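Apart from one protein chain that is not included, each protein chain of the complex appears where it belongs.
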């Protein structure tokens, strides 16, 4: 038995939950002691997920063991009613669902078509994009783990927003693998419909949009940009590549022939010392982050037009969900930030 | 023997060439009588491509039979030196390569790193985006068949450009299947590198960009938009989905609550009667065009921001290459435009 | 309006149904006049399946138009109760489900866990593997269209069984694309579960097994072979490749150095004149049949061991379902066998 922080996973049966279990198994200072999941109560974890067969845990209806931290991998709307009483009872929680991300309960209601059951906790909840909110994590009781799209989008533009270099409006054109849509069944994720196919979706407004806007404005309250966000579904299991289009403010990057070097420096400076965010020297590919917690960034100054194109990529189930949740846990409990997350991507 | 127009394919061994052969086999009024291809001279077509086994043709070194039209499916730079003498000898040619698309030989040299061997033919060559240049085709001697990306990009914005409704700048974020990169071997198209992976490429400037700019300006010479074009490689064989971002001119689409209806009408009007361009009622997917000559368009007015997002999709080997080449041939020879192209997409 | 045979499709909303609609649209002598489908009653066909948007048909609850033939694309067990009354009322039916394939109602009950509702029709139903039962089709009232696996398996071994060359037992190791599992939702066909994965299934006995055994014995009643059939799910949408292992009877193929030539001759002879079954000169790939009605065969005599390995491949939705159904219809109505089925495979 490993000792260290004792953790439980609420709803281990979705992809974020099962990825948490995988990552925790390799964690040197945390121990997974309990898992819940309504559809599989009473089954051994390895019966549901054969790759976890060597983890001796039984799926329970509710968290019963005494744990130091609970991860909620419940779906949106279902999570808050479960999480809120736990937090009030003094349990620290990282909620992977969207339920505590928006600060404004009325905005939550607009986007999630449900009244928020615990609006009093919204202010306190820390938006767990680790790199941007690191200082709030050690004392956090409730962490709202970011969505997979917002993680890539926000890290891509945070340096520019921070330095107030963005002029006009912003576009996020994002390409996601299918696991981001979860383990629930739908034609949208049916193999024969997805394979050999690309489509845009959420054109009427995707739920990750208000989260992106809220946090961009937190980085820079003066930012007035209108934000367009178009997600696309591509035929692969893991990975998000975001292509972000902005205009830099006039002259903000200096003379055109120096702007590319300038913007790279600015990104490198902003993320200096970050273990998981890397400003890379060549266009990144989602495969470079397959299975690990990295977010790769590649800013390009398009000299012909003066536009900036910033590309980010990450694994939606790791940095976009379970990995970042563990990164947040590490900071909440004073552990090394990279504990349990020190994997290379699996290539090819 | 079917009779009708006698055609030859120069370089049948690439994906555009072999797709031409497939489509011509079903053509009621054209007959494929000769094929060339350096790597396979002397082989039966069915030895190289088993799915064409019932076409009794032998790959030759050069077009020897008397043909009414030649399709060149040679690569860029290699095509012009072969095509130019044929045209001068009086043969009508549809060139699928990029060699006669740019009107300005010096721009060709910049993008293709080679002096153009027949600049005198550039002016005469008809840019074969059929829907935009239909009237020039019946008398054309030389048709420059458009690139796969420009076909989707130009059809997506042509109605707006034509009506001078575009304000400011334009972004084309394009997602392409791998067959667009051809049958030539490279790590870029190596299975284990492409599968489970998405990447942007051509960030330093893709060769299809000048072609897009040239033709957009032809639709509307007043258009001053700076154009950003970022292609992405997605793990599928066929299909291009282009997501195009523009600002409409202020008030151009009328009151915001009517703008969506207005823009749809405008697209429907512009393409009325077109057999292959369809303004669809729901977000299109590349799978909806798999194997056929359609280009599907879906314009969205984003009321929250005032932006227009126009999505187009097509099969890069059909409307993006061989299908459009045949569509052009049909008009050159006075055949029904849809002859040989009347296929439904293969789904799923 | 095309005229010719008027047909209806019962349950157009599954993959076999929608593929029937696609193929019939190109049929020169049959016309699709009615479609049913419980989940989509009242919708235009093009709303459910955008690639069929130019077919002006509305999904109905029941076949109401007067038709000459109905295709049933209902699932197993659900089909017989619908089909039986239609047949008794004098309508000719091709049933794509499994419901009329087994001659023995008690065996049906064993494999399908349901009493057969119309056992009196079993004897009359023609097993529609066209190449083997061609003579019975012109007068058939009810055709039981074969399963996708049996089609490939039976065509692979029919020549050997017919000539009584098989000694001992038989193995069919079959690899299928995912569309064979239908459009119904399940974890088994959930994209993220199937992609980057291969698995065997049906190890306890797959329902296509009794059908294979029944028809092999029909080809050769003396055949005593025990049959092992193991299907595998591979990450692609369409295609079945069957690898069939048999021992030829001692000396049946003559001297070892002539056996390969002998077995090829035997296959070519057996299928001479067949438009859709082709004995190919190199190992076939499922891609060579993508979207068309071919079944490709490749028999190999393994000189080192004396074993025969026969490979077959086909598109499970065409020759394995909708295409063969139309092939059967053609013979039922005295049309050319290839009418509406004269497509090349779509490659790549």
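A, B and C label the chains in the order they appear, each numbered from 1.
The definition used in the following text is that a residue touches a chain if its C-beta (ideal position, glycine included) is under 8 Å from a C-beta of that chain, and two chains touch if they have at least 3 such contacts.
On a predicted model such as this, the values are computed, not experimentally measured, just so you know.
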Practice item. Identify the visible chains that the left-out chain touches across the whole complex. Key: A, B, C
Practice item. Kindly state which of the options C:11, C:97, C:285 or C:330 is in contact with the chain not pictured. Key: C:285
Review point. In the full complex, which of B:236, B:322 or B:345 touches the chain missing from this view?
Key: B:236
Exercise for review: Identify the residue among C:77, C:114, C:171 or C:185 that touches the chain left out of the display.
Suggested key: C:171
Review point. From the list C:160, C:236 or C:321, which touches the chain that is not on show?
Key: C:236
Review point. Which parts of chain A are in contact with the chain that was left out?
Key: 15, 18, 22, 25-26, 47, 49-54, 179, 183, 195-196, 237-238, 278, 280-282, 284-285, 287-292, 296, 342-348
Practice item. Tell me where the left-out chain touches chain B, residue by residue. Key: 15, 177-179, 183, 185-187, 189-192, 194-196, 235-237
Practice item. Identify the residues of chain C touching the omitted chain, counting contacts across the whole complex. Key: 169, 171, 173, 175, 177, 192-193, 195-201, 203, 205, 226-228, 230, 232, 234-239, 241, 243, 245, 283-287, 290, 300, 302, 304-307, 309, 311, 313, 348
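The rule is short, and it goes like this: only the chains that are shown with their structure count from here on.
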Revision key, fill the gap. Co-neighbours of chain A and chain B resolve to C
Review point. Between chain A and chain B, what is the gap in Å from one C-alpha centre to the other?
Key: 38
Practice item. Let me have the rounded angstrom distance from the C-alpha centre of chain B over to the C-alpha centre of chain C, please. Key: 37
Check your understanding: Approximately how many whole Å separate the CA-defined centres of chain A and chain C?
Key -> 46
Point to revise | For chain B, residues that touch 2 or more chains besides their own | key: 195-196, 237-238, 284-285, 287, 290, 348
